[in-house]
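Questions regarding the structure given below will be posed in turn.
One protein chain is absent from this view; the other protein chains keep their places.
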Amino acid sequence: MNANDAPANARASDGYFLRAENITKVYSDGTVGLREATLEIHPREIVGLLGENGAGKTTLTKILSGLLPPTSGRVTSPKGVVRFASPREALDFGIGMVHQHFALVGTFTATENVALSHERPFSRLRLDQARERLKGLMKESGLHVPLDVPVEKLAVGEQQRVEILKVLSRNVQLLILDEPTSVLTPLEVDELFLLLRRLRDGGTSIILITHKLKEVQSVTDRIVVLRHAELVGDVKTSTATTERLAQLMVGKAIEGESTAVELSAEQLPRTGARSKTGSSGESILHVADLVAKGNTGDVAVDGLSFNVHAGEIFGIAGVEGNGQSELVESLTGLRRVVSGIATIKGIDILGKDPREIYRLGVAHIPEDRWKLGLVLPFTLAENAILGVHRWKEFRGPFSFLRWGKINRHVRELMDRFEIQATGPNAPAKSLSGGNQQKLIVGRELAKNPAIVVASQPTRGLDIGAAKYIRDLLVEMRNNGRAILLVSADLDEVLALADRLAIMYEGRFMTECAPTDLNRQQIGMLMGGVAYKEVA
Amino acid sequence: MSEQERTTQSRLLRGVHRTVTGLHPALESMLAALIGLLIGAALMYMWGFNPWKAYWALLRGAYGGSYEWASTLARATPLILTALTFSVCIRAGMFNIGAEGQMLMGAMAAVCVALFKMPPGIHLIVGLLFALIAGAAWSIVPAVLKITRGVSEVISTIMFNWIARWLALYIAIFILVDPSRAEKTLTVPVTARFPILVRGTDFSYSFFLAIFVALVLYFVLWHTTMGYEVRAAGLNPTAARYGGIRNKRTMIVGFLLGGVAAGLAGATVVMGMPPSYAAFGGGAFPELTNIGFDGMAVAMVGRNHPIGIIVASVLFGGLNAGGRVMQFYGSNPVPLEMVRIVMGAIVLAMSIPELIRLFPAIKDQGERLIAALRRHGRPASKEGSA
Partner (left out) sequence: MNWIDLVSLLRIALHAMVPITLTAVGEIVGETAGLFNIGLEGILLISAFAGALGAEAGGPVVGLLVGMGVGAAIGLVFAVINTYWKGTQMITGIGINLFAMGLVAFGLIQLGAPGFHAVPRAAQVIKWKTAMGAMSPIILIALVMPFLIHWFIKRTRAGLILKAAGEMPEAADVAGINVNKVRLLAATFGAALAGLGGAYMSIAWIGSVTKDLSAGRGFIALATVVFSGLNPLLALLGGFIFGFFQGLAEWVKTLPSKPIPSQFVSMLPYIVTLLVVSGAIGRVRFPKALGEPYKRE
């Protein structure tokens, strides 16, 4: 930290609400979550907590909100040392947290969820009183949600509002929000930020956890940067530049090709990322009028039609939850469709088994590597053959697995993709997220596919691993493969795609090249505004 | 060391840490066995028995000499098989509590060899075939119910246990009954019996059948594509689907294999146990009862691995064999049922994960070891191209 990064809270005369002193957290398996972090929070300010995945942001806030005890260090307020043995105590003190994965009981209504934190155990449930209180709160805050619907049936944005209302109903003085915008459309993000500013002006302190540079610069007063479990920067937002913030986040100067993709698409270098020819080769994937239903029975994919050609990256951008997952599942044999056509090089793939689809030349990098892409207790070798375990090269007479060949194959993968592990027999769960993803990509590439369906391929990865994966996708494209990239990271899509579509509620709002629209237009399209109003 | 190198190293060390304390599956089983025996000792003491004398008799009766070993291994034989039933299904992601019923059906099917003549050896094999088909048939229905109607296999297999008990009783009393002695079934003819290995004991070649089945199942699960699919589906059905595995098929395969093992267990009893080589409907099958449930305990202590199961069965077989000696030993002998109490206590102890964590002293030792490793740890090789 140099002079420019010195704590911006020198105005200590304002008084502070909370101070974390030398907080260290070591988890039970030895990982260091946080190392000697010191931070002060003042009333009437919005602090952005910036850092990559795994930098320690969630750890710090969990400690502040009472969900985790620190290994050493303490939290103090002007009244003295504070100790939170449970989230309830933190809440009583005035600290409330809105989690990334909402702490809501799905089968309960919004009223019931809020009532959960209020009344005494053996009292009669006074849901009517709770409703009245909640209605008043909704009016005050400007947040509106249906009160009597089971929360799991609400849209994600609405669920988040319930979560926020739940916390607000306890009159918090410090509101912590963990990556709140990842599930919101750009319009909803604006509304949220309006609310945050209003709360701040009313005296509340707010901590906003995010990994998005643009966001943190737009709404915060102060930015605190975490990197590899250490607090490396505490700057006033007005004086911080994007480059400086990115540098603090990643740890070294950024130039040229190795730019962090959190920077906006305008700032990314163009060379090399675009395909040289205008349009590319033959159509590999052809989709026409595809309709598919989601798990709730509602239509999730609403009549999509598009093509993906060899030697191009076709990106589908959009906030998660608009049918992207269902689309990918329909194309990879994991979901039955209602109607429509989808073919790979002319051969129908709908309703087929994943194995058959892989044989046709499709590779699938799934969006959830733990649930879908890997069997975590299995070894690397066992995971490396998932999906191809019946192929002739790995399977001998009597269906015996050729472990010798498989192990050789895995070692090759480890070499080629620089996968860090103790060997082919290491359990997959011992690998870092980046290495796990590399294993999956390596496995999929080994199929020599005609098309790669990559769904949220860099989610949860640190910048190094994310860049590696993105470079791989570009390389695959340059080698003539077709890539279908589905990503909620708009910058990623804008940087990598040759053509893109914006998906909203199961439909494409538009299909275009990345340079055709500006960011604001894209934001509106992502939020559901019709194309003709935007263009 | 740079930051990245530091985090990589800590991650690799965690891997090592896991291998070191991940001797600890076996350690955990031993610890649980010890705790079970201690609880048994405490209860014995409470009820006025002498635990040391009892355990001494138990030990001698189980492992004291070659005859005792023979008796132990004879008791272990059916346990290996019913343990495999439970374990194979666990690996497939399901709880098959139905070994008891599947075994009974297998036993009844095996007795059927008494209805016709055949040359020696072949007669035995035919009996085994009948038994494994019966066991498989009995386990197929719960599997199908689970697949088509989502019925919990825990409940369905247990219901089938009780149905099997009554059905087997009916068969034993009315259909396959021995005309001269109504309380037992027909005797399995000499041509269909397992030859005795140690004269004067009930230790027969059925033991090797059990070992053989264990090895076969080991190979199937870890060295064939079908076994791979079964294990994958058991650990992560969603990823298995992604990998093109049909989970319904793996469930059926798991249950079939389990039923086969249980059916064979029943066969080893009626075709391998002198002097009667029959099932006793009159007493509700004392020679067959509880083999299914004890097998589950063996499976858990053996950590659902064929090798572990064989080792654990020697322990549980020993408990049973030794118990028979213990119940006659001394002036105030401990009844045989104490053995089942000990078994239950062992399983209870097994259900607590990472027992070692509960014992601070052992935990300290473990931590000191890790720290030592850390000091001698080598820096990690280069990280990716970041």
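By letter and in written order, the chains are A and B; residue numbering begins at 1 in each of them.
In the analysis below, contacts are C-beta pairs under 8 Å (C-beta built on N, C-alpha and C of every residue); 3 or more make two chains touch, one makes a residue touch a chain.
Everything quoted here is computed from the prediction, not taken from an experiment.
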Next item on the list: Would you mind listing the shown chains in contact with the chain that isn't displayed?
Entry: A, B
Next item on the list: Could you tell which one of B:Trp56, B:Phe95 or B:Trp222 touches the chain left off the display?
Entry: B:Phe95
Notebook entry, point to check: Considering the whole complex, which of B:Leu167, B:Val216, B:Leu235 or B:Val311 touches the chain not shown?
Noted result: B:Leu167
Next item on the list: Please pick, from B:Val88, B:Met296, B:Ile309 or B:Met326, the residue that touches the omitted chain in the full complex.
Entry: B:Met296
Item checked: Hidden partner chain, touching residue among B:Val151, B:Leu197, B:Leu235 or B:Val311 -> B:Val151
Margin query: Just checking the interface: what residues of chain B touch the absent partner chain?
Written below: 47, 95, 97, 145, 149-152, 154-156, 158-163, 166-167, 169-170, 173-174, 290, 293-294, 296-297, 300, 335, 337-353, 358
Checklist line | Contact footprint on chain A, counting only the chain that is left out | finding: 27-28, 67-68, 86-89, 91-92, 97, 99, 101-108, 112-113, 115-117, 119-125
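Just so it is clear, only the chains that are shown with their structure count from here on.
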Checklist line | chain A and chain B: spacing of chain centres that average the CA atoms, whole Å | finding: 45
Notebook entry, point to check: For chain B, which residues count as touching chain A in their complex?
Noted result: 3-4, 7-8, 10-18, 223-226, 228-229, 231-232, 235-236, 238-244, 246, 370, 380-381, 383-386
Next item on the list: Spell out the residues on chain A that touch chain B in their complex, using ranges where they run on.
Entry: 29-32, 228, 251, 332-334, 353-356, 358, 364, 366, 371-378, 382, 385-387, 389-390, 395, 398-401, 403, 418, 420-422, 426-427, 430-432, 434, 438, 462-465, 467-468
